[in-house]
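Shown here: the complex without one of its protein chains, the others still in place.
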Amino acid sequence: MHYELDIGGRTRRVALTRSGDDFAVTVDGRTHQVQATRIDAQRWSLLVSAPGRSDTPGRRVSHDVTIASDSTGSLTVHVGSTPVTVAVNGRRRWGRKDDGAVAGSGPQRLAAPMPGKVVRVLVAPGETVKARQPLVVVEAMKMENELRAGRDGTVSEIHAREGVSVDAGALLIVIQ
Amino acid sequence: MHYELDIGGRTRRVALTRSGDDFAVTVDGRTHQVQATRIDAQRWSLLVSAPGRSDTPGRRVSHDVTIASDSTGSLTVHVGSTPVTVAVNGRRRWGRKDDGAVAGSGPQRLAAPMPGKVVRVLVAPGETVKARQPLVVVEAMKMENELRAGRDGTVSEIHAREGVSVDAGALLIVIQ
Amino acid sequence: MRKLLIANRGEIAVRIIRACREMGISPVAVYSDCDRIAPHVRMSDEAYAIGPSAPRESYLRIDKLIDAAKQSGADAVHPGYGFLAENEDFAAAVCDAGLTFIGPTPKAIETMGSKTAARAAAIRAGVPVVPGSGTALDAHVSDAEIAKLAGTIGYPVLVKAVAGGGGKGMRIVESPADLASAVRAARSEAGTAFGDSTVYLERRLVRPRHIEVQLLGDLHGTVLPFVERECSIQRRHQKVVEESPSPVVSPALRASMTSAAAAVAKTVGYTNAGTIEFLLDEDGRFYFLEMNTRLQVEHPITEMVTALDLVQWQIRIARGETLDLDPAALLAPRGHAIECRIYAEDPDNNFLPSPGTIVALRAPNGPGVRDDSAASAGLDVPIFYDPLISKLIAWAGSRPLAIARMRRALDEYLVAGIKTTVPFFTWLLAQPEFVDGRFHTTYLDEILASRNGRPFVEPSEDIEEIAAIAAAIHTVLSVPANGHGNGGNGKAAAGRWKTDARLEGLR
Partner (left out) sequence: MRKLLIANRGEIAVRIIRACREMGISPVAVYSDCDRIAPHVRMSDEAYAIGPSAPRESYLRIDKLIDAAKQSGADAVHPGYGFLAENEDFAAAVCDAGLTFIGPTPKAIETMGSKTAARAAAIRAGVPVVPGSGTALDAHVSDAEIAKLAGTIGYPVLVKAVAGGGGKGMRIVESPADLASAVRAARSEAGTAFGDSTVYLERRLVRPRHIEVQLLGDLHGTVLPFVERECSIQRRHQKVVEESPSPVVSPALRASMTSAAAAVAKTVGYTNAGTIEFLLDEDGRFYFLEMNTRLQVEHPITEMVTALDLVQWQIRIARGETLDLDPAALLAPRGHAIECRIYAEDPDNNFLPSPGTIVALRAPNGPGVRDDSAASAGLDVPIFYDPLISKLIAWAGSRPLAIARMRRALDEYLVAGIKTTVPFFTWLLAQPEFVDGRFHTTYLDEILASRNGRPFVEPSEDIEEIAAIAAAIHTVLSVPANGHGNGGNGKAAAGRWKTDARLEGLR
């Protein structure tokens, strides 16, 4: 079995073979012996032997893992209580940090991350904006939330209107 | 829909009609309006209106209910944290209180309720015993556990032998 | 008192239910549409629907709450915090309906709810207030008059809404040129938020601490103050971490601040639970800021260091009992307690709310850990209310041990399905300024700004590798719901995985 996993913007190649609860898992060429015992649909207990990686050969490291899917098709893998987002075989998230904005090239389409009411629009069409500059304030869950630019650019479209309620995913602003 | 439910040795006749989450449930001729919302496979939230039963008509009583099956095919219905054993349509428990002994007539076949080791046999064949008299001591889970007679009678068979490990359900003693 | 209606939801409703249970009082819940199976409904003896999910159609509807109280035969109402807790009309409506309101009198709520009237009460009690305009500035007061006042007070100056709270309707003005526009903006915001556009001016203290004093007043004239709470860790004027005692308050300062707090409360004949908030400047001088005429969110830390139950005392006071507590013991904390407010927010995305379904939950427990929560696996965090899902409290023999305990508890806290502020607190509690107790009310906003959006969760290379291993094993072993197949090629398994995981998420 082979997988390509995207974690933190990096792709890892994973191969695994199985014998009962015991797996040999090779991540980017390095092989780990793993005993994986399932607790329920979401939870696993892993015991990982990593000879050669530690000053103490024969160490068996315990990891409590909880795996949930998010709305984007990625997995959220909690290692202990640390969440790690993993996209399996190209199932990347459609949005990333900073209010659904994608860093990099191409237009940024800022969408409402949750249902709420547009309280303030802080930019005008044609305005030049910097990354992390607040663009729109949406009130939701009793809080005013600033939605910010994901990158530098120019405001090309404004769909948000002050006082109007919006659903999650509603397009608010486009930056070129 | 009609059911016969055995609870605490008494049979109750239950009829119900449904409209969404709202049920009209008649127990032994008395009808309750119940809004039952499922939380998960085992848990329910019931809001019960019981006009005429209270000094305050229109009261809506809330019950958090958890339902699990036991090994005998009965349901254990936790109303809040109070467990109530319910047998649906004749699915009675095969054993009742006092170490698997059934009170009443007929021979009592005392079986080991859990795996363990027979530590002491306290009676001899032909001996007359009283209800609740200790018959056998089985060690399990680090404790010595006395298994007692469910009713008055005479010891007719002894299968338990001191020092021997037994499985759950193993026949230990028969009382006529 | 036999039956008590709780005019609230979430963790505070659960908290009040527990107090009722321990006192043999029957708790009655109310719920909006989205709260039908919320914990406070399931834990109560009775529950009444009060309308749609939007607060103004349910939890803010005085008429529906009074109706529910009558329908249940309740003889008392506890407002919790938020919603109608500081609404004098609600308190009056409860009393008019012949029920006991668990809180101060409508008059006390009204007086202390006005920032300017509260300032006047503090001045009458001889307690210092932050230098300010003293009087409320309604729309008729001219820009020129306001500019003159501001000049007297000195810059930087704060423009604050008289009816305000939580930073709304507030502006910081650094120089005279910005004053007029700031007053306009604050008036407009206050009008929208509170229906009252009146503002006032106050000198802005430099790097002050927010220290507050819990107090209880009975119906027989006794007012008792408690050891202070340190609430300077705030994000955009919202408290996120509180602790008791404060790392910087000496016993002498404690004596002054608590006496001052009691004096203010006595001036207005205050009864039941309330909190006097002070600002403490860098020179150790303190100033009355405002009074909260209700139970505070952060009351548990006081309970941990004094072994008292403030909600039970609220109820006991309301039914006429005497405050027969030893005043000295209330000022002598045992150990140190810290509270982290766990929110359904994404700290790595500018703390945006993260409502949704909690698909897995493991709450911490064990020595010195208290989790005041209304969260539960399988339940939704609705979009309509405050996103607070739990108040995590750690209590230990000393402040360093309490910090270590809170870090341990945060490590145990697992919430899957939504984002929470747990990773943010893990980061915050490791900051040297926090560990050393060197902070003030703008510390957190400053340090957050300086991080420039750097994520709070930065998994190590080892952790990412374990996540990769786990994701691969999970994917290969995820079987479709019909029970056939196991494995096959990676792409197919991954495809099936998605469906399965969604089904699992519904449980």
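In order of appearance the chains are A, B and C, and numbering begins at 1 in each one.
Keep this in mind: contacts are C-beta pairs under 8 Å (C-beta built on N, C-alpha and C of every residue); 3 or more make two chains touch, one makes a residue touch a chain.
Quantities reported herein were computed from a predicted structural model and do not represent experimental measurements.
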Whole complex considered, the hidden chain contacts A, B, C
Using the touch definition up top, pick the residue from C:Arg21, C:Lys70 or C:Arg184 that touches the left-out chain.
-> C:Arg21
Out of C:Leu308, C:Ile447 or C:Leu477, only one touches the absent chain, namely C:Leu308
Interface with the unshown chain - residue positions in chain B = 1-3, 5, 7-8, 12, 14, 16, 18, 23, 25, 27, 32, 34, 36, 38, 41-44, 46, 48, 63, 65-69, 71, 73, 75-84, 86, 88-89, 91, 97-99, 113-116, 132, 140-143, 145-148
Can you name the residues of chain A that touch the chain not displayed here?
-> 37, 39-41, 45, 47, 55-56, 58-62, 64
Considering the whole complex rather than only what is displayed, give the residues of chain C touching the chain that is not shown.
-> 14-15, 18-19, 21-24, 43, 300, 303, 307-309, 311-312, 334-335, 363, 365-373, 395-397, 401, 404-405, 407-408, 411-412, 482, 507
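As a convention for this text, only the chains that are shown with their structure count from here on.
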How many angstrom between the C-alpha centroids of chain C and chain B?
-> 46
Could you state the distance in Å from the CA-based centre of chain A to that of chain B?
-> 49
Whole-Å distance, chain A centre to chain C centre, using C-alpha means?
-> 29
List, in ascending order, every residue of chain C touching at least 2 other chains.
-> 507
Chain B: positions in contact with at least two other chains | none
